[in-house]
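The structure appears right after this line, and notes come after that.
Right, subunit A next:
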Amino acid sequence: MSVIKVENLTKHFGNFIAVNNITFQVEKGEIFGFLGVNGAGKTTAMRMLCGLSQPTSGSGTVAGYDIASQSEDVKKHIGYMSQKFALYEDLKVWENMRLYAGIYGVPRSEIPAVIDRMLAALGFESEKNTLVKELPLGWKQKLAFSVSIIHRPEIVFLDEPTGGVDPAARRQFWEFIYKAADEGITVFVTTHYMDEAEYCHRVSIMVDGRIEALDTPARLKQQFSVASMDDVFTKLARKAEGGEQ
Partner candidate 1 sequence: MKTFFSFVKKEFLYIFRDIPTMIILLLFPILMIILFGFGINTEVRDTRVAVFDPSRDVATQELVNRLSASEYFVIDRYLSDISEAEKVLKKGNVGLVVVFSNNFNENMQRGSASVQLITDGSDPNTASSLANYATAIINQLAVDHAQLATNVGGNNSRLPIINCQFKLLYNPTMKGAYNTVPGVLGLVLMLICTMMTSISIAREKETGTMEVLLVSPVKPITIILSKTAPYFVLSLVNLATTLLLSIFVLKVPVAGSLTLLVGLAMLFIFLCLSLGVLISIVAPSQIVAMLVSAVVMMMPTILLAGLIFPVENMPLILQVIAQILPAKWFIEAVRNVMIKGVGISAISQEVLVLSGMAVMFLAMSVKKFNKRIE
Partner candidate 2 sequence: MQALSDVSFEVEKGEIFGLIGPDGAGKTTLFRILTTLILADSGTATLNGWDMVRDYRKIRDNVGYMPGRFSLYQNMTVEENLNFFATLFHTTIAENYDLVKDIYSRIEPFKKRMAGKLSGGMKQKLALSCALIHRPLVLFLDEPTTGIDPMSRKELWAMLRGLKSQGITIVVSTPYMDEAMLCDRIALIQKGKIMSIDTPQGIIGRFPQKVFAVKADNMSRLLSSLREYAGVRSCHTFGEFHHITIDNEQLTIDSLRDALVEAGHKNLEIKEIVPTIEDCFMELTSETRA
């Protein structure tokens, strides 16, 4: 079953074509890596998938809802986490959880149980009353991730979730991603760490607004006859030096 289905999706800004005719599908429970050079159109594409931006042409459905005409329904069925905006720094850990539980429509009576369950899953029981800004970055990101899936969305979008996170915490973060995927949540993730591309079930690489490659990491390496995802990426990015506009 496809959770994301995108056909000929295109977005223009004036004369500039940010996303150029992309077509792909993401299956339920899949961890889908969405890679590309800076400015290749990843953010624009992701904004369209989240119902935040109208496509110029083409169509797509996310969790069964049309991204152009049912954007409000799309938003109800997805989770979103970015490196920049995730949590309220001046609120305590449990206050953030309560806030997002409320925002995502968790019934009031269930909120305390939900918070306890999340704290336990994160191993954060002792940090319940800590202000978020006092947590190390790796912890914050784990917390932000749990919060973004508090309403059990069908799909969660993660925009560079591990940038700057220390190596051990980065790995723990990916274990969370795996756990979520095992529970049936589809994960759509961008990253600049090429080892993390290996953890994805399938990876797409965007160059100049187009998806230039899409397959499992193993098959991509085979296709480009290189040893690592890093080399796959470099080969594709070199091919289109005009990527920077």
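Some observations on this one:
As a working rule, a contact is a pair of C-beta atoms (placed from the backbone, for glycine too) under 8 Å apart; a residue touches a chain by one contact, two chains touch by 3 or more; residues count from 1.
Keep in mind how these were chosen: all candidates are chains of the complex that A comes from, given by their letters.
Note that the structure is predicted; figures quoted are calculated from it, not measured.
Chain contacts in this complex place subunit A in touch with candidate 2, from the set 1 or 2. By the touch rule above, subunit A contacts candidate 2 in their complex via residues 36-40, 83, 136-138, 160, 163-169, 171, 174, 178, 192-199, 217-218, 228-230, 233-234, 237-238, 243-245.
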